[in-house]
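All protein chains but one are shown in place.
In this document, chain identifiers A, B and C correspond to the written order of the chains, with residue numbering beginning at 1 in each.
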Amino acid sequence: MTVAATIRIQDADFDVAQEIAALTKGRTDIGAVVSFTGICRGSEKGEPIAALTLEHYPEMAEAEIRRHADEALSRWPLQGLAVIHRFGRIAPGENIVLVVTASPHRRAAFEAAEFLMDYLKTNAPFWKREEGVHGTGWIEASDHDDAAAARWTKS
Amino acid sequence: MTVAATIRIQDADFDVAQEIAALTKGRTDIGAVVSFTGICRGSEKGEPIAALTLEHYPEMAEAEIRRHADEALSRWPLQGLAVIHRFGRIAPGENIVLVVTASPHRRAAFEAAEFLMDYLKTNAPFWKREEGVHGTGWIEASDHDDAAAARWTKS
Amino acid sequence: MRVKYFAWVRERIGKAEETLEPPAEVRTVDDLIGWLAARGETYAHAFEKPKVIRAAIDHAHVKPDAMIAGAREIAFFPPMTGG
Partner (left out) sequence: MRVKYFAWVRERIGKAEETLEPPAEVRTVDDLIGWLAARGETYAHAFEKPKVIRAAIDHAHVKPDAMIAGAREIAFFPPMTGG
């Protein structure tokens, strides 16, 4: 069975339940569904923020996410996979990103979701700008995120 | 901040979106939410099944799950945690179990959810009986599940 | 003490629970399994492979060498298959 990943880059919000249902509805072969939702926090490093604005590279973003989604499909026995990434202005408490994985087995569903999130953080062409109390600034990339993504590199 | 885990053992179905909303609504400090949904599959080891019946030990089940939930709360920086486990007759495609974790950071949310699922599989007092084409029988415990749970034992 | 059985242990014994007063020399969970197994054919069948049987005292998992003195409720069951 060939599984096609659902990939959407949009300014609108998403609905986790609806995306899970889209992968599982009417099926009786799925045993495990993992969802990851990334949410805008109201502070960064102790400083309150009013909002994030996500800039992205539209022509590249979908291709880059699809490449990693296809890698996940080849590495784990997945029955469904969805990645949704928002762009534009996002207020604290609002959703930023969603990954949903479906598999017969829980370990595959967990690992594939974590793999995709680690790669989205470091390789998907999105940049976060924060509106803080002292003006706006670009959020810096994290070494932790690079290390997290490196875990998945096959040696 | 003290976090209390939501634990429910019920025959009714659950709603993933509602449980996620219960942990996150009105908050702006959560950065990552992971949900795991375990679903009844229509076959076990290649044999079709008509349904599962989950037997449980009511007086022990909640205490046992709460013990592991409290361990997860002490090991990871969680802001919210919910575990729902169903009992009774469950048809293929229906939900069996739900774990939701909320944290400022994705790694903690993923790890805590996986930890709880591994422990639920091996330590929560539930037993699955399957209705197959050739009669009914108890599902045997899996060595894989024991190994998965052993990963989390502190040495 | 109250003794409870679950899953196929319950089915083989034919009851979900009973109240028993084992003699004083039955000190551990393992002793209790041996004593129960000698109570009749259904018990012998349920406990024919003691190593696969799991036990809980007062709602907490215990090992076969756990002492049963003071226990209000002891449960026997196969390895769990929840989640």
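Just so it is clear, a contact is a pair of C-beta atoms (placed from the backbone, for glycine too) under 8 Å apart; a residue touches a chain by one contact, two chains touch by 3 or more.
Fair warning: this is a prediction, and the values are worked out from it, not measured in the lab.
*Asks:* So there's a chain missing from this view; which of the remaining chains does it actually touch?
*Replies:* Touched by the chain not displayed, across the whole complex: A.
*Asks:* Which of A:16, A:30, A:54 or A:100 sits in contact with the chain that's absent?
*Replies:* A:54
*Asks:* Out of A:49, A:82, A:97 or A:112, which touches the unshown chain?
*Replies:* Of the listed residues, the one touching the omitted chain is A:97.
*Asks:* Going by the touch rule given at the top, which residues of chain A touch the chain that is not shown?
*Replies:* Touching the chain left out of view, chain A contributes residues 38, 54-57, 59-60, 63-64, 85, 96-97, 117, 120-129, 138-142, 145.
Definition applied: only the chains that are shown with their structure count from here on.
*Asks:* In whole angstrom, how far does the Cα centroid of chain B sit from the Cα centroid of chain C?
*Replies:* Using C-alpha averages as centres, the distance is 26 Å.
*Asks:* Find the geometric centre of each of chain A and chain C from their Cα atoms only, then give the gap between the two centres in Å, rounded to an integer.
*Replies:* 48
*Asks:* What are the residues of chain A that contact at least two other chains?
*Replies:* Not one residue in chain A touches at least two other chains.
*Asks:* At which residue positions does chain C touch at least two other chains?
*Replies:* none
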